[in-house]
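First up is the structure itself, then whatever we jot down about it.
So, subunit A:
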Amino acid sequence: MELLLAQSVIEPGLTHFLVVSAILFSLGVMAVLSRRNTIMVLMGVELILNSANINFIAFSRFTELSLDGQMIALFVIIIAAAEAAVALAIVLNVYNRFKTINLDDISLLKG
Partner candidate 1 sequence: MELTTILFYLFSLITLGAAAFMVFSKNIVHSAFALMFALIGVAALYVLLYADFLAATQLLVYVGGILILILFGVMLTSLGYTFNFKTVTVNLAPASLLSATAAVLLIFAFVTTDWKISEIAEPTDTVYDLGMLLMGDYILPFIVAGVLLLIAIIGAILMSTHLSAENREGV
Partner candidate 2 sequence: MVEAIKSGWITFKSIFIGMGVTIRHFFGPSVTLQYPDERPVIPDKARTKLYVNIDDCIGCHLCARACPVNCIYIDTVPATSDVDLGKTSTGNPKRFWLTRFDIDMAKCMYCDLCVHPCPTNCIYMVPDYEYSEFDRTNLIYHFSNLEPAMVAEVKEKAEKEAAEKQKQREEMMRKKAEEAKKKQMEAKKPPQQNTDGETGTKSDKSDNGDS
């Protein structure tokens, strides 16, 4: 039993983590493109940032990049926090003005 499992499942290496991050990235892109709810789009952006972070940390673990990768990931998290705070403040303002957060309905600048 254990042997069979060992044969079918390979020890996770750099590629495994990269594939996970690639799928996560495409899911995030899907959310950003197909959803019209601003908060949903924001959540998609968080997924994309996370997939980037997995990439950074995987490279820092398996290559010469060392701790620099983790450092960049840390800054990404910081920026994500700032982005979320500002974005949600904007979303609340938009909701207060337009009574909707559907991105297609917020078209005042289209002229």
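A quick word on the picks: all candidates are chains of the complex that A comes from, given by their letters.
In this section, a contact is a pair of C-beta atoms (placed from the backbone, for glycine too) under 8 Å apart; a residue touches a chain by one contact, two chains touch by 3 or more; residues count from 1.
Every value quoted in this text rests on a predicted model; they were computed, and no experiment measured them.
**Student:** Which candidate, 1 or 2, sits against subunit A in this complex?
**Tutor:** 1
**Student:** In the complex formed with candidate 1, which residues of subunit A make contact?
**Tutor:** 2, 5-6, 9-20, 22-31, 33-37, 39-40, 42-44, 46-47, 50, 53-54, 57-58, 60-64, 66-68, 70-71, 73-75, 77-86, 88-93, 95-96, 101-102, 104
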